[in-house]
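Here you go, one structure.
Up next, chain A:
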Amino acid sequence: MISLSGVGKWYGAFQALDSINMSVAKGEKIVLCGPSGSGKSTLIRCINHLEAYQKGDIHVGGVRLGHGANAIDAVRREVGMVFQQFNLFPHLTVLQNCMLAPMRALGLNKAQAEDRARTLLERVKISEQSEKYPAQLSGGQQQRVAIARALCMRPKAMLFDEPTSALDPEMVKEVLDTMIALAEEGMTMICVTHEMGFARQVADRIVFMASGVIVEEAPPAEFFSNPKHERTRKFLGEVLGRH
Partner candidate 1 sequence: ITPEEIKAKGKLVVGIQGDNPPWGFVTSAGKQDGFDADMGALFAKELGVEVEFVPLEVNNRIPALTSGRVDILFATMAMLPDRAKAVQFSQPYNANAIVLIGPKDKSIKTNEDMAGLTISVAKGAAQDTQVTKNAPSTATIRRYDGDAASVQALVSGQTDALGGNIFYLDRVEKAVPGKFENKLEFQKLYNGACTRLGEKELNVAVNAFIDKIKANGELKTIYDKWMKVPVPEFPTSLEGIPFTAN
Partner candidate 2 sequence: MGREEFLFLLTGLKWTVALSAVAFVCGCVAGLMVALLRTSGVAIIERLTAGYIAVFQGTPLLMQLFVVYYGLALIGIQMDAWAAVSVGLTLHASAFLGEIWRGSIEAVPRGQTEAAKALSLGYISRMKDVVLPQAIRISLPATVGFLVQLIKGTSLASIVGFTELTRAGNIISNQIFQPLTVFGIVGALYFLMCCPLTIYGAHLERKFLTASR
């Protein structure tokens, strides 16, 4: 479904990604973790081409996202993305947020788009809020709207970039529950998160990055119980050690 081979990415002289190889099968759930600045966001943003990359190849659903390729739009329609800061459109209501892209990018008419939006808002359990503006919702509610908005494009895969780290502790759960439900329905997912409980529960594989390279890649059981690299162990110590 998604495959990266030898991907390299530079910001000026600084190399943010170095020969990344990764492949994600249909229905697979990947959790991406690693210290701050290790390139997790950069990697995930390359996949739907919010960032250009300079080396290697990325294929998404058979389409090659080459350097300056024209296939970007096709890929973006197939791959949904959820941001840490939600990035809801503040001037549109929840419903309008969800209807915009299906109407403008997929050409649905208003009734169809509204139908679809209502269904998905229902699914993330937020249908009563559909006439409100984003600023009137709590963080957890906003993030669920963001998920619904991405799902309205009927994507084949979803990318999550730290979807819960801007949330109050109590709201984290409602978003994680939504993501777990999505995972259970078989959505292909790549998810940057430090919620190790979630990783343990849904991930098929955990990918650990540091300084722009993939250091380790393993199923959760193995990753947590038997991390191979020193760097991984140190990281797990800091993230898990506090409670």
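As a convention for this text, a contact is a pair of C-beta atoms (placed from the backbone, for glycine too) under 8 Å apart; a residue touches a chain by one contact, two chains touch by 3 or more; residues count from 1.
The candidate set was assembled so that all candidates are chains of the complex that A comes from, given by their letters.
Note that the structure is predicted; figures quoted are calculated from it, not measured.
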{"item": "In-complex contact partner of chain A, selected from candidates 1 or 2", "value": "2"}
{"item": "Candidate 2-facing residues of chain A, complex", "value": "48, 50, 73, 76-77, 80-81, 83, 85, 87-92, 100-101, 104-105, 133, 135-136, 149-150, 153"}
